[in-house]
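One structure is given below, represented as structure tokens, and several questions about it will come after.
Of the protein chains in this complex, all but one are displayed in their positions.
Labels A and B are assigned to the chains in the order they are written; within every chain, residues are numbered from 1.
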Amino acid sequence: MVENSRTRMADAGRGKRRSMSRQKWGAIIGGSALALYGITRRSPLGWALAAGGGTMAVLAGTRMRSQEPSVWTSLLVNCSPEQAYRFWRDFENLPRFMNRLQTVSVLDNRRSRWTANGPMGQPIRWDAEITEERENEFIAWRSLPGSDVQVNGEVRFQEAPAGRGTMISARIEYGSASGMSRALGQFLRKGANFAMRQDLRRLEALMETGEIPTTEGQSHGPRDMVTGVMRVMDPTRPIPQGSNLKDVFAARRSIA
Amino acid sequence: MLGAERVIAIDRFDYRLRMAEEGGAETINYEEVDDVVQTLKDMTGNIGPDRCIDAVGMEAHGHGVIHMMDRIKQKARIETDRPYVLRQAIQACRKGGTVSVPGVYAGFDDKIPVGPFMNKGLTMKTGQTHMMRYMKPLLEKVQNGEIDPSFVVSHRVPIDEAPKMYKVFRDKQDKCTKVVLDPWAEVAKAA
Partner (left out) sequence: MKAVCYMGVEKMSVETVRDPTILNPRDAIVKVTSTCICGSDLHLYDGLVPTMEQGDIMGHEFMGEVVEVGSGIQPDKLKVGDRVVVPFTIACGNCFFCKKELWSCCNNSNPNYWIAEEMMGHSPSGLFGYTHMTGGYAGGQAQYARVPFADVGPLKVPEGIPDEKLVFLTDIFPTGYFGAENA
């Protein structure tokens, strides 16, 4: 079990991401080459090839960020696996540290109803069921058919060596289907790994200190206009000194 | 307090060097010597100091081409820090000694002499202070009269004068060593 978990830790974040990146770069380079070739032909077929190649390159480039595959994220927490498992197993606790979730209501021993923040403030809803669990070790859940979006989640709890507490590893995958579900899945997938890391960090703070550190709502002096506007839009995101407006609006990286 | 036989303090302001001498230190004004590293070797029988403390951090002043390059890079925001004193500490420290770095640094610095650091077998210890370890024992030293830290205070002003005092402290005007602000002074005057 320990060997498997160590291998899994070593794999965390790697492998799949590299091969996906290769595909994307392949599409960008291949598409660009095709576009150049098409332009040099100076014929209707050439223009068609150029248009197709150019579209492929642009789409691959713009999608690179939003199509980041989900990876395992782990965190060491100073608590026992039993405490961590009990806290996570009560899914109604999850919105306390997963900022993207509004509510989770437990329906019965296996099913729950989830509501998350969606685009333009509209909620995204799905019902989920626990598909597998081993007490104090592992929980896996997935969304039920008919939900707004497809979600698969897994979390593992392992006792860390040398009495350091518990290694909590989690991964949530937002699947793609067709139509609206696909768009919502893409929305949730964007920045999902970063969001998971932040969620686990908040979980650590909750388990170890009983509260989540915050500066939201503290006193401050007069902000400049750019900072003021950005803080209204996202109070948790500070702006670097000397940023120009274009960079500020381009660099969306909300603490999910 | 910790048993050092000799302490050598290095600065460029006479009033600060005098303060260090009052505490029992020997001093070097680095603007009056050609080479601080050689001066330290001369003072220590060519061995060099056993332990070097970089108490300055990212806004060190110095001389020479490398320091000029640091200043230019810092102004251009290519480099966040000017690690002049850190380099000097590594160069000056005796072989097998320790360099302690309580001075604050912000980012990634160029031209740190890692080669000398490794070949002289030095140790570096650093970090933001682990405050809770020290506050209680040091409070006891203050309470039993072993030390009175208030000697560093040079200016006591109401909080309204803080903006001016930042400039005074930064430029070391008026023999400024430490500024203490009273947040309630103006209110007390009015009352």
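As a convention for this text, a contact is a pair of C-beta atoms (placed from the backbone, for glycine too) under 8 Å apart; a residue touches a chain by one contact, two chains touch by 3 or more.
For clarity, every value in this text was computed on a predicted model and none was experimentally measured.
Counted over the whole complex, the shown chains touched by the missing one are A, B. Check A:G121, A:P145, A:P161 or A:G210 against the missing chain and you find that the one touching it is A:G210. Contact residues of chain B toward the unshown chain are 1-2, 4, 51-53, 55, 57-59, 74, 80-81, 98-102, 104, 106-107, 125-136, 138-139, 142-143, 148-150, 152-153, 156, 159-160, 162-163, 165-167, 169-170, 178-184.
Although one chain is not drawn, its touching partners on chain A can still be listed: residues 76, 78, 164-165, 194, 197-198, 201, 204-205, 208-224, 227, 236, 238-241, 255.
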